[in-house]
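All remarks here apply to the structure that follows.
One chain of protein is taken out of this complex; the other chains stay put.
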Amino acid sequence: MNAWLGILLFLALAVAFGLLLGYAAVRFKVEGDPVVEIIDQKLPQTQCGQCGYPGCKPYAEALAKGEADVNLCIPGGEPTMLEIAEILKKDPKPMAAEATEPKPPMVALIDENLCIGCVLCIKACPVDAILGATKMMHTVIAKECTGCELCIPVCPVDCISMVTEEVSSKNWKWPQPNSVTRIPVEVKAVES
Amino acid sequence: MHNIYTSSPFAHNNSSVQKVMLQVQLAALPALVVHLLLFGYGIVIQWFLAVATALLVEYVMLKLRGRPLLPNMTDFSALITVTGLVFCIPPESPWWVVVLGSAFALIFGKHLYGGLGYNPFNPAMLGYAFLLLSFPAQMTQWTLPTELTGLHRPFWDTFQVIFFGLSTEPEIYTGATPLSLMRSGLHEGVSAVNVMMSPILGSGWFGLNAWAWVNIAFFIGGLYLLLTRTIRWQYPVGFLGALIITAWFFHTLNPDVYAPVSFHLLAGGTMLAAFFIITDPVSSSTTPYGRLIYAAGIGLLVYVIRNWGTFPDGIAFAILLMNIAVPLIDRYTQPRVVGHSR
Amino acid sequence: MSSLWQQKWQDYQDIAQKGLWNNNQALVALLGLCPLLAVTNNTVNGLGLGLATMAVLLTSNILVSLIRDHVPSEIRIPVFIAIIACAVTVIDMLMHAYFYTLHGILGIFIPLIVTNCAILARAEAFASKNPVDKSIVDALFIGIGFTLVLIVLGALRELIGNGTLFDQAWLLFGDVAQNWTIHLPDSYNPVMLAILPPGAFIALGLLIALKNLVDQKVKKTTLTAIPVEVKPTS
Amino acid sequence: MSTKTMRMSQLSHQFLTKLSAIVPLAKHWLYKFHGGIFPDYHKDLALKQPLRQGYMPKKLILPLQQHMGEPATACVKVGENVLKYQVIAQAIEPRSVPLHAPTSGKVVAIAPQPLPHASGVAEMAIVIEPDGLDEALTNPLQQDQLPPNNKQDPIAAFKHTILNAGVVGMGGAGFPSYAKLPNQPGLVKHLIINGAECEPFITCDDMLMQTHPAEILAGAHALATAFQIPNIIFAIESNKPNAIKAVRHAIAGQASNSVVKVQLVEVATVYPMGGQKQLIQELLGLEIPHNKHAIDIGIVMMNVATLRAIHHAINLGLPSVSRFVTVSGHGLKEPFNIETMIGTPFDELAMLAKPASSINYSLIMGGPMMGVRLVNNHVPVIKTTNCILANPPEPIHQAMACIRCGECAEVCPVNLLPQQLYWHAKAQEFDKTQDYKLFDCIECGCCAYVCPSHIPLVQYYRNAKAEIREQHAQAALAEQAKQRHEARLARIEREKLEREAKLAAKKAAVKAQAAEATPKKDVTAEPATTKLSAREKAMQAAKARQAAAAASSKKADSAAVKSEPAAPSAEDKRKAAMAAAKARAAAKQAKQAQQSDKKSATESVSVEDKRKAAMAAAKARAAAKKAQQESSDA
Partner (left out) sequence: MKTTTLSTTMLRAAGLMGLFVVVSVGLLVAVNSFTQPKIAEVERQVMLNTLNQVMPTRYYNNNLIEDMTWVTAPDALGTTQPMPIYRARLDGEPAGLVIETIAPDGYSGNIHLLMGVFADGRIAGVRVLSHRETPGLGDKIELRKDNWILSFNGRQLTKDNAHTWAVKRDRGDFEQFTGATITPRAVINAVKHTLDYVNLQGVRLYE
């Protein structure tokens, strides 16, 4: 008798919760994905496409969908990779060998003696940081250049080079004393 | 690489960690002497054992952790840790007690956390708690003062006792400390006042027992540390203040069950804790008010554990518990920065 | 045909390795620590709880894997929990009947297996996404991995803290085990901290450290870390 | 304040002063701010010698950047002869002041020269070779030729003059003085004359107060008159009795003819009493709120040397071309104070003081507490240089782990928790450092001075501050890049739509023509509507173009994009993106190949190879673009 009562009670509970859960599943479905925005904030916005996606936002979208690896952002380097892995709760992956460190900020510089005014670089620039018109000399707005290097390969006369900003009393930074205390995230295996 | 960018200031008041540590060691000397006079040579042997262990452990751990030996071996912090520990253990306990305790304190209390400056717990007290929990029998049998037993054991005998164990009946010259005496006395319904009358508690120089004299010696050393500004006033004031107030309150409430203030001040590790143990800056709060709260918390907990806990003295557990609370205390006691409203 | 079998074998090996080592629930995932820390003051207790956990894990993994296609996602957690709770209660009753004393010692930790997140985690992360055969292999090896940690932890703590090994083995193995107990010589002073709760944390911490050390050595790694050198500040 | 309470406070002050000789702790009760230290001052070193004047350096180096703010722009040419007081660099940017020739001579170079700055970087400077004649321009500031709108307004005239005279704060930071002052009268309640000079070794202000007290007061009065300041406080540390005497005498002498009575206050000797925040707290009991300036609470503080420069500018019409500098240190046999021209090289001055041994170590600009250790000793005195310190290097202490002893928090004059700041700065947890109010740190160095672990705390804070500033700058840049990228995408989208619309219009037109060519009576209405829709489309396209132009010029927001009609299907876009990505990968490979070639072929890589690789990459890219276009056209 008691056993039957127990079964009945549990049945009632189960049905009630089942209804509730079914209702909640339909009504409180989460739409949209705020993760994209969060990741996009962390990306360096160079729009360089080195990740294989046509810009930072598309890469962020691919990451949010779980389609892309976390270690593709070359300009962001390891710090960005770690941040992305943290946001997506994924394991960090080692960066490609050349990109473990973020590069020093660089800007493109057009050698104005060589430029033939072909506008190819203007088309390539993802942030419209190159000024110029057909057959006219072009110039890079250094303040707005993200250093993505997309303009370098398209130049038919190789007149674009990347230059680092010169150290001046304005942008010089105090180094950390004995700054050798970086802790590695990934211990790389060496095949024996 | 020689770092060419060095920042001001280019002057220093010539203080150093070593000097601070040596100062503390120096201040512990009176207590060492009193201890030696009253309890025999045990403390000296234990101290050397502890220092030898500390040296060995430091060396091995630094090597294992791949850290340079030089500045780390000579900061004398291990010396202070084991000195604090040695005063807590019975002077004639077997040699492996102090060796295990020191090793545990330094390995688990310091090195596994990343070395000096990174340990959340007071290493000496961690070592002591380890010993107390692991070997309660050895840790609760205190050598009775030579005054009381009339046994002035020669150095060599003490040495043998520590290294090869006892040949004669232990009951004759080991017994309970005043705190455990009080505990068991009260337990059996003897009033606190009557326990105070017992021969162990009252006999000694000027009617004060040996443990009280060690406490007084620590108090004197502590005053020296206060005057040289090696330790902050908040620690002893907060700790002793809280202990005095609670002890006074309960004693006034019921003098039969609660021992008087003087008893609590001069028994167990009160003064050692007040001036030497809780003043360890690494594991304590770092803000001025925080230190006061931290020390007062320990005082309160010591009283609680002494009266209602499982072990007679609660110094170690009180300190370790407050160590856990330190980040919280620090968080909420940040001083008001100039130009900011509270 | 044989290549299919080979593929399966490969998968099983992979699952086994993960369960035993790479994704060991106690050492890597750090799941189910509450019972793990509480009962391992003795080898036999550890083994007992480990076996009970494994039995529950096996049952729940099989059942969850069987029903996985028929349960809508919104009620999967309650259903999994129901399965697990049911399995635990059955095992609790059986142990009560057949291992009375051990049941008394393990006490509340048997019913608490319900809340062992390792089991729900396997149901959710593995069994609900894999066929029955793989789920069985997973449950077995996750269970073995968990049990092994319990045994090692228990043995370590018992040996250090009590000076014995396999004490009370007869609770689990019956009277044949009456003198399985190994005693350390009398001159050994047991370090009682090891069988007290803090000892559990310290021992588990050391085990985890050991596992990481082994992983490092196995990989024949070179650290890219530069140890913190204290350089003169000039 | 009644005389009685004043007397009481004086008495207690005297008592505490005496007490502090016995009980060191009592020193802390002599002043109002938190913390502070009592270093060895060594002030008598340079004070033993009389003030030196009239030294004519062999060469003057005048960096265009002498102060905080923007550098001046050179307005002389190499080879040009200049006269004393002649403007050689103009203030073009805001927050900049002009630079004047300190003596007559010839401009021999305008080139980067090492700066007296911690980084040791070289920046543009004008190098003048003095001719020794010291020929001066008459009426260099031309105060009679004020801009018309400044003539009526005494404040504007005042600020204009000190700007033209190149007056900057000479105490340390070097903020252009005119920028510190408000534009209206009555906003300044207190003028504080800072004669505290709390850094060890430095005595140039002390010497100035002893020798030219009247000039300082004259500058203060000029300022007070122009800005209608009711209260002037002259603060001098108690360890400068001669200066106090001189200033008191000067005040007594001026009392009759001055508008405001100057109140002389002797403040306790403690470092950093001379800090702006600390001195204000000491004198007025006020704290400068976080992120605000002294002027926001009605206070202007001027260093004695700055006031003298103001006096020279306003009353004498002379620009700021020289200053008092202390040349001191244990490495010198005859330390001294000197009034020297801006631009005098450090090493020349150090040699004048008879070094005990050859100076093969770095000199320090400023005092030992906040000074800058120079990377290069051949740098010039600039307007903010108050001291040249030659202390031979001492044995190095190794930095040890922080033991959280809290000494640093005890001495911090702004009541920070340096140990916590250090912890987070070291771990590069910059958010946390800001929680602990990193930017309230005045870098006075008290914490590092007392640190038993010898941790270079200040450098950690400087590093953290620099990193945070850079992070902010980079975040701003990234945001800008993102906006520009989005604007560009929107523009491309719009252009494509326009093209399509045009194409459609054309097609429709052609169709319509064809339809007209073969007239069918029953469908006459149709071409008309087609035409209309074509025109509509064209108009839409035109509108879109306008919008695009407006948007791209304004960095359009994406909302505008969304309202555009008929975006291409997501499928197409993705295909294009993928094709582009593939091509990019190919390009990247090519580039990598090129790079590895570069590496293997050492330095001498033929231009040809480089070109080829670049071409290959470019081709790949072009292919990618084509693919993209194709797929989007499809």
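Order as written gives the chain letters A, B, C and D; numbering starts at 1 within each chain.
Rule of thumb we're sticking to: a residue touches a chain if its C-beta (ideal position, glycine included) is under 8 Å from a C-beta of that chain, and two chains touch if they have at least 3 such contacts.
None of the values given here were measured: they were computed from a predicted structure.
Trainee: Kindly name the visible chains that come into contact with the excluded chain.
Mentor: Within the full complex, the chain left out of view touches A, B, C.
Trainee: Looking at the whole complex, which of A:14, A:38, A:118 or A:162 touches the chain that is not displayed?
Mentor: Of the listed residues, the one touching the omitted chain is A:14.
Trainee: Just checking the interface: what residues of chain A touch the absent partner chain?
Mentor: 3, 6-7, 10-11, 13-19, 21-23, 25-27
Trainee: Using the touch rule from the top, list residues of chain B that touch the missing partner.
Mentor: Counting only chain B, the missing chain is touched by 133-141, 170-171, 184, 187-188, 310-311.
Trainee: So which bits of chain C touch the chain we can't see?
Mentor: 70-72, 74-75, 78-79, 82-83, 85-86, 89-90, 93-94, 96-98, 100-101, 192, 195-196
Operating definition for what follows: only the chains that are shown with their structure count from here on.
Trainee: Counting only Cα atoms for the centres, state how far chain A is from chain D in Å.
Mentor: Their C-alpha centroids are separated by 32 Å.
Trainee: Compute the distance, rounded to whole Å, between the mean C-alpha positions of chain A and chain C.
Mentor: That gives a centre separation of 39 Å.
Trainee: Please report how many Å separate the Cα centroid of chain C from that of chain D, as a whole number.
Mentor: Here chain C and chain D have centroids separated by 61 Å.
Trainee: In chain B, what residues contact two or more other chains?
Mentor: Touching at least two other chains: 3, 5-7, 71-72.
Trainee: So which stretches of chain D touch two or more other chains?
Mentor: 118-119, 397-400, 454, 456, 459, 462
Trainee: Which chain B residues qualify as touching chain C in the complex?
Mentor: Answer in residue numbers: 2-3, 6, 66-68, 71-72, 96, 100, 108, 130, 133-136, 138.
Trainee: Would you tell me which residues of chain A are touching chain D in their complex?
Mentor: 40, 43-47, 49-50, 52-58, 105, 120, 124, 126-129, 144, 146, 152-156, 158, 167-169, 171-179, 181
Trainee: For the complex, which residues does chain A have touching chain C?
Mentor: Those residues of chain A that touch chain C are 14, 17-18, 21-22, 24-25, 177-178, 180-184, 186-192.
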